[in-house]
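Only a single protein chain was left out; the remaining protein chains are all shown in position.
For clarity, chains are labelled A, B and C in written order, and residue numbers in each chain start from 1.
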Amino acid sequence: MFMVRIGILGATGYTALELIKLLLRHPEAEISVLTTRQEERPHVSEVHPQLNGRLDLRMENFGPRQVAERSDLVFCCLPHGAAAEATPELLAGGARVIDFSADYRLNDADTFRQWYHAEHLDPQRLGNVVYGLPEWFRKQIQEADLVANPGCYPTSAILPLAPLLKGGLIEPQDIIIDSKSGVTGAGRTPKLGFHYPECNESISAYGVGSHRHTPEISQILGRITGRDPQVIFTPHLVPMDRGILSVIYARPRGQCDQGAAMEVLRETYASEPFVRVVDHLPATKHTSLTNYCDITARTVQDRLLLISAEDNLIKGASGAAVQNFNVMYGFPETTGLV
Amino acid sequence: MFMVRIGILGATGYTALELIKLLLRHPEAEISVLTTRQEERPHVSEVHPQLNGRLDLRMENFGPRQVAERSDLVFCCLPHGAAAEATPELLAGGARVIDFSADYRLNDADTFRQWYHAEHLDPQRLGNVVYGLPEWFRKQIQEADLVANPGCYPTSAILPLAPLLKGGLIEPQDIIIDSKSGVTGAGRTPKLGFHYPECNESISAYGVGSHRHTPEISQILGRITGRDPQVIFTPHLVPMDRGILSVIYARPRGQCDQGAAMEVLRETYASEPFVRVVDHLPATKHTSLTNYCDITARTVQDRLLLISAEDNLIKGASGAAVQNFNVMYGFPETTGLV
Amino acid sequence: MFMVRIGILGATGYTALELIKLLLRHPEAEISVLTTRQEERPHVSEVHPQLNGRLDLRMENFGPRQVAERSDLVFCCLPHGAAAEATPELLAGGARVIDFSADYRLNDADTFRQWYHAEHLDPQRLGNVVYGLPEWFRKQIQEADLVANPGCYPTSAILPLAPLLKGGLIEPQDIIIDSKSGVTGAGRTPKLGFHYPECNESISAYGVGSHRHTPEISQILGRITGRDPQVIFTPHLVPMDRGILSVIYARPRGQCDQGAAMEVLRETYASEPFVRVVDHLPATKHTSLTNYCDITARTVQDRLLLISAEDNLIKGASGAAVQNFNVMYGFPETTGLV
Partner (left out) sequence: MFMVRIGILGATGYTALELIKLLLRHPEAEISVLTTRQEERPHVSEVHPQLNGRLDLRMENFGPRQVAERSDLVFCCLPHGAAAEATPELLAGGARVIDFSADYRLNDADTFRQWYHAEHLDPQRLGNVVYGLPEWFRKQIQEADLVANPGCYPTSAILPLAPLLKGGLIEPQDIIIDSKSGVTGAGRTPKLGFHYPECNESISAYGVGSHRHTPEISQILGRITGRDPQVIFTPHLVPMDRGILSVIYARPRGQCDQGAAMEVLRETYASEPFVRVVDHLPATKHTSLTNYCDITARTVQDRLLLISAEDNLIKGASGAAVQNFNVMYGFPETTGLV
């Protein structure tokens, strides 16, 4: 039986570590190449001691072409910019690609430039890349050679919002998303703001009005619903390793109360394996280390609140990527994820 | 020189511990009596090992009358209900009272019944009790025999909102308050939800649409501004000991942008010793263990965001109480607090 | 194909939750019955919201006989005392049993009485029950109907100590074990000592000289090595959910330095799937959520230090139990665990 040969570009970070752990449990995946920009070819267990005895592989300082030769599917865990540089070569080399960066999530290069303050390196692909949210783009993912894996915050916002927005049950122009994330969301590069004694025992908002997931949320909601929503998005840094909680304040249209909202959510996600519409208030711990996104709705005065919880590294990143991988290859969608 | 004799009713919790620590540094205060409902008269250092060698006192199982006899000022740290039962006796016994519970914060017994699901035991005082937020009620506090010490969340919401609401710069009917608190806010009684492994590494919203600080925020804002604001208030439990961060989504009126909002905030609080209007985004750690509330404003699209940080046990409870004590006795307002 | 029907007695705690999560991934296990002493038959997802959508079962208030009827293998997660009450009935009912409590770990009822301050309810079995540490008792586990699953601390101490003690490389009478555990080790019952703000941001030793794992460590080391070691054991409570780190101070005999110790450890555990002898200093995070125990050795002056890390709920409890289950039924030992 042939297994899918997997390459991981940029394997030193947290999303790559979670991805490797998931793939080690996946019966159809064989990790064939890992890369790092370091010269000295570290063993994967030197970079991630968790993997000691579980994966016997050195990280290579390979370019995309070399990775494509050794892989059927490449998970590209490079930062934005670097991803758009590597992806064309990966695809030209015959690999299918799931990209973790923001490079292929937006509709157009102008929006990219405005929010990322850089020229896009592969602008002609924008507008045609499939967004890797299987709950809404499953068919396109099946056929795709390049999938843009969603941002962690956008998944937590789009899953609850899309059904209501699509059904015309909430106002597109009055959406406030207040999200809270664990510190792994900030990556693995040491910086003062993520130094333990700086962020432990503290909570703060950051990127107020300027976080780059803002246009991703509104553009993808636009693709799904045909409407052009306007969102205010405020992320927070919470002293914990992982998890995202989003509380969304929407304005109901017509008779949309909590019951109607719950019904639409339940119907929409009835056969989805990884969306749980729950009656209780979600806590990130309920979804920790899983690929689930828990969602509920509440009417408070004249607002409809949508609340979601997920693991930022799993449903918000690497679990979603494995789910996409399963869809792309026709494996049962929960393979390696439950 | 005579010191003010201090009684603390209900001295086993976190707010009482913080209060004791502050009063031990206060040159005008002498802690004369601490109570607990336990029979065995524990030494204060058995209940609070932090106080070993700092305060040599047993806790007494005294009623309010006995406490009033031994105190000039009583800090009442009893839960709501119990506070309204004790307070009339304390006052009748000649003590001045700063009450930490919610019993004397609301305008009327009906609102109390609606949100606390109980009959108020001292309803005739409601409507006449001074709210202990010196930034807005300093004069009344000076004269008061009974001060209702503010709730932790309300302080974090009222301080940023009041100047803008009073100035007519934001809409009173469209205010969303998304607040995040450390676990000490839940008190010291062990419960599953506050068991370490349940709330560590997790964030969740709670009391959505039903938290009892909601009417306190709107009624006090009403007293200050003469308007009748409607607020949506969503509290969260954050895995940390202390701190409250509130992000408030307001709708500006007229030309009120970030600059105008900052100017009003700066002017309002220019001579306040414990409100810091800052340009950067506040983090709870910046205010930890202090009596400061840090506030900033941001325009995001068509909204004005107000963000505040405070220590829930200090500016949100015991520090505010000491500040009220200073005002009531004519001591410099920062005594024991800086 | 027939799956093993699994019963779990006492399914509301943390070890049961971890066990269920592991068994849901185990291809040979079918969870058939869960019990709780509560009357109202809660759905498992009400007790453990993590399991929402993953296991559709109500918890039953069944006695051991009813559980035995519905199970081939019972994991008994009851507290000590209750376990020795239920186990004879479970066995009489034809079930095989893996007991998580301390009831069947010790050699004799006298030692039990001395450390647990209670009469043993099933004393005649003591001395004949297999200790479920597959690394040392694999053959006996294969045949056993009753397996005493090891304590979390003992596993972290016995695995590094046994090879050296057996080889006569360290003094049996001079062993100090300084262990540090996350708070899940204290169980799920709310108590003041495990209330979040009490144990967060604090570390303390507890049970100094009196912790009940002390005789378990020395008796099992005695069984393995034929020697009669004396150990001093000091556990600590660390502000984290999970993980145990043990630092063991031993006195080398003869020429046993770090190199010799590492060689013996490596040889002993060369073919063990879940013991990793590592050169670097272990951190609990490296083993978190896995069934691995990481071990290293260091010579410091005239002492040999052995350092081990494990996840207290996995290798220290539920993972070990699944490993025992695999051994008992002849499944590959890593099934469901990697």
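In this text, contacts are C-beta pairs under 8 Å (C-beta built on N, C-alpha and C of every residue); 3 or more make two chains touch, one makes a residue touch a chain.
Because the structure is a prediction, the values reported are computed rather than measured.
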item	value
Displayed chains contacted by the hidden chain, counting the whole assembly	A, B, C
Of C:Ala29, C:Ile158 or C:Met240, the residue in touch with the unshown chain	C:Met240
Touch with the omitted chain, as defined above, among A:Cys199, A:Ile220, A:Val247 or A:Ala261	A:Cys199
Interface residues of chain B (partner: the chain not displayed)	24-25, 49-50, 52-54, 201, 276, 278, 280, 283, 285-290, 292, 294, 338
Chain A residues touching the omitted chain (full complex)	14, 182-184, 188-192, 194-201, 239-242
Contact footprint on chain C, counting only the chain that is left out	176, 178, 180, 182, 198, 200-206, 208-209, 230, 232, 234, 236, 238-243, 245, 247, 249, 281-286, 288, 298-301, 303, 305, 307, 309
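In this text, only the chains that are shown with their structure count from here on.
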item	value
By mean Cα position, the chain sitting nearest the middle	A
Remotest chain, chain B as reference, centres from CA atoms	C
Copies chain B and chain A - interface residue numbers shared by over half, same or different	same
Interface with the most contact pairs, given as the two chains involved	A-B
Distance from the mean Cα position of chain C to that of chain A, given in whole angstrom	36
Where chain C touches two or more other chains, by residue	201
